[in-house]
Structures are given as C-alpha cells and as structure tokens.
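Of the protein chains in this complex, all but one are displayed in their positions.
On to chain A.
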Amino acid sequence: MELQAVLMAAGGGSRMTDLTYNTPKAMLPVGNKPLMWYPLNLLERVGFEEVIVITTREVQKMMSSDSKNKLDVKLKLDVVCIQEDGDMGTADALRHIQEKIKTDILVVSCDLITDVALHEVVDLFRAYNATLAMLMSKAHEFTETVPGQKGKKKTAEQRDFVGVDQSGKRLLFMANEADLEDGLSIRKSIVRKHPRMHIKTGLVDAHLYCLKKAVVDFLVDNKSISSIRGELVPYLVRKQFSKTTNSQKIKDDAEDQNQKKSDGPTNNELLISSRDEPLLQLAQERSCWNDHRGDMSEAYHGGKLRCYVHIMDEGPCYRFIIYSFVILGACHLIMFVSLLSFPYQAPKLCEEPAVHPSAVISERCQMGSDSIIGAMCQVADKTSIKRSTIGNSTTVKEKVKVTNSIIMHGVTIEEGCNIQGSVICSNAVIGRGADLKYCLVGNGQRIEAEGE
C-alpha cells in the first residue's frame, strides 16, 4: 500500500465558541453538509478506500446516530477516539495511532475544504522522494463584513513567512511572525545552497501533509513534539539544511539503540533509508539530472531530507482558521467564504443539486441559483433568497428577504423579516418583521418581533 489517509477531526474550534456550543467543529454544517464531509469527499474522489479518523467520542456518536449529519461517503472509516479535553496535539494523535500506520501517510485536517488535484502534492512526494509534502494556497481577500465581529482584525501578528526556492516547489524556510523576535534571519547555509529564495506571506496552509513513515517513527521517539503544524513542520524544514543529516555515520548511530539519546534532534531518527539505498544512490549518480545549477554540488546538495510544497494558485481552498483573534471572527469568515463561493462551487464539491428535492418551495419565491436549500424546507410566497444557504427543516414564511446569509437547520423565520449578511444558528426563531443586518444569532435563540 502506498499511502494511508489520516483525518484529524478532534479539534475543538476554540476560537468559534459561539458556533461550537452545541456542535463540535467537525460536524458544523457548511453548505448543508457536516464539515468533515469535505475532506472525506476529497479523499474518496481521489481513490482512497479507507481513512483513519481521529476524533472525539461526541463526534463519533454524532456521526453514527444523527441522520441530519450523516456522512454519506463510501469510504471505510476507522474511527479512533481520543479524549476531548486532553491536551492532545495532532502529532500526539499520530503517536497514539502509531501501530496502525504501516506506510507513508497523508494527514488531512477536518476543516479543509478544497478541490485541489491531490496528485500534485503526492507527485512531489513521490518524484523527489520527499520526507514532507504539503499544500498551501494563495489566500483570498474577503470583502464582505463579518457578522458579530468586534474590533479590528489583528492579522498583522499572525503572518507566516514561507520561503520557497526558485522553482516554487522546495520548501526552504517557514516561520511564524510571532516566533520571530527582531527580524527574519536565514541561515547562511541555506542561502549558499539556494541563492534565489522567494519569501511569501500571503499563503494559507491547508494542513494537508504527506509524511514518510520514518517521520511517524521519529515522533514516537520524540515525545516533545505535539503539533504537526506548529512544531513538526518547522522542525523538518530546518532539518533539511542541518549538517548532521548528511553524514553517513548517522545510519549506524540510529541503528545502535543503546546510544543515549539526547533530546532528539541530533540523534538521527529521520532515516530515510530504504533497503536498497546503494542502488538508488547509483541511479542518482548515473542520472544526468540536478535539481539546481550553478554550484558544484550534486542533486539535492546531497541532503536526504527534503520538504516540498505545492502552492495552489486558483481554486477553492478554505480552512476554518486563525484569521483573526476575534472570538467569533474566524469561522464567520469561512462561513462567508462559503456563502460567496459555495453556491458556485457546491455543485463541484458535492454533486448534489443546490436545492434539495424534498424542499417545498412555493412558486412566487424568488430564489437565485446561487443559493442552497436543504432538505425538508418550506419556503413560502413572496420570499427572496439570494446567495444564501438554508439548512434542513427550516421554515421561511412570507415576505422574507434573505440575502448573503447562512441559516442553519431547524430555523423558523416569521413573516416580513429582512435578514442580511447574518448567520443564524440551529433552532433559532426569528420573530415577525425582524430586521437583522450582519448579526450572529446563536443556537435556539429567539429574536423578538420587530427586532433589529
């Protein structure tokens, strides 16, 4: 088997407490499907047959029981539960399932919505015999206002600096602005090997990683690393240019388990050795290919550890992330994005009609083709629904104008309401004549009639 897929669905969504009050992040409905459905659909389309899902018990219960949230994927899901409140990072989770991992892995986060051609990432992994291959995307500008947002977006401190080489594929440098105290410093050895480096800041990390099995073994030995994105990836990127990985004696060191291990990094773990290393070496020597030119060193500068990144230029790639520190901010951004693009892309991502067949929509309703209506909805006369997502079992009465909004399941909207740019969570009731602009209505809330 070539690759095993691992879906990380245990995240708490700590920055979206309002929305995640009742539903864990993995099950939040986006475009009327639970969030987790999107990465699973991506994996299924590409040809995976089984996925290891790491999640909490709550999500597992929801997955199996709730028909509203059913995940109709044909994949075989191997669900592994971890403690919800435990402080388990993604790397810790990998360590937890270490016995199940037999080959190289593809780690996907549950909050990734994209239609990337996955073979681009995996081809980098295969062709260059890389240790890590990841996916990044150019961030999209959001022009819509986000409901419930208080205060300015503090994006400046959260910039990620990503350095790639001239071809745009090899990952040379990765650091978060928060970790850099007084400036960006790049080691001379990197610059000597790759004199032309492009440093990009506007990239979104999709949290999709292809990792070699040796990395998982390394994680088992090095319990200090707890997060893939936060610690493992920067470590691997730094390690590409570290002097110790290039020497031959490391092989003997690591095989000799009696050696006392220092805190991980120096004692090498990351043995990318296959049993036929000499043959591969011979093939590489005889091959007239080099990944760079201009200096005297051989391909890859003799380094065995390589990290590659595929940067998507176009196409949707969204994550529920860390755009702003504002408590309610983050996911709304994505909700909005989903608003803006979902209706256009939903047919691509989920091959279902935008309007669910069981919805009852009266004739005098004006509904643009850019909206999604869920199952069992009832939309009455003289309503106007533009660029919105309406969840399952929602009732929309007459003369309601819904624009640019997300309305989740089981919501009742009384007559004459005007809802603009808002997010209305499940089971809320909006009273008659209410006028909501850029609001966030929590679960089960009730908005009084004529409210604003």
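The working rule: contacts are C-beta pairs under 8 Å (C-beta built on N, C-alpha and C of every residue); 3 or more make two chains touch, one makes a residue touch a chain; residues count from 1.
The definition used in the following text is that contacts and distances are computed from a predicted model.
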- Message: According to UniProt, what is the chain that's been left out of this complex called? Choose from "Cytochrome c oxidase subunit 3", "Proteasome subunit beta", "Translation initiation factor eIF-2B subunit delta" or "Phosphatidylinositol-glycan biosynthesis class X protein".
- Response: "Translation initiation factor eIF-2B subunit delta"
- Given A:A139, A:I199 or A:L280, the residue that touches the chain left out of view is A:L280
- Message: Using the document's contact rule, name the residues of chain A that touch the chain not shown here.
- Response: 1-5, 46-49, 106, 117-119, 122-123, 126-129, 276, 279-280, 282-290, 293, 296
